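All protein chains but one are shown at their positions in the complex.
This part shows chain A:
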Amino acid sequence: RDSELGRTRMGTGSHCTEIQDTVISPEKAEEAKLKARYPNLGNKPGGSDLLRKRLQKGQKYFDSGDYNMAKAKIKNKQLPTAAPEKTEITGDHIPTPQDLPQRKPSLVASKLAG
């Protein structure tokens, strides 16, 4: 059970030790939890990686050569799916035909108006 309270022993000179409660802010406790789960997480949280990922939303890097290579690979064996990583930058991952969403046709009427 996560506790917000941390206890530290503090020495006061040559006399008996004091036990003092220190309160870790909930935010910092959450940060510690996150870093425990993702030790490779970059130290610049709001930095360029996160922002650049945001700017590249919707980008699907592929050309016909990559596309056909990936299609051929699938026929031979199953490609391992990449584990989702928080530090992954779009563009390093080459999409396979499976990854590309079907372009859906636009619906003619909204049910709300129907």
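As a convention for this text, contacts are C-beta pairs under 8 Å (C-beta built on N, C-alpha and C of every residue); 3 or more make two chains touch, one makes a residue touch a chain; residues count from 1.
By definition in this document, contacts and distances are computed from a predicted model.
Its record in UniProt calls the unshown chain "Serine/threonine-protein phosphatase 2A 55 kDa regulatory subunit B", which is the match among "Glutathione reductase", "Outer dynein arm-docking complex subunit 2 isoform X7", "SKP1-like protein 12" or "Serine/threonine-protein phosphatase 2A 55 kDa regulatory subunit B".
Residues of chain A that touch the chain left out of the display are 4, 25-31, 33-35, 37, 41, 45-48, 50-52, 54-55, 57-62, 86, 101, 103-104, 106-114.
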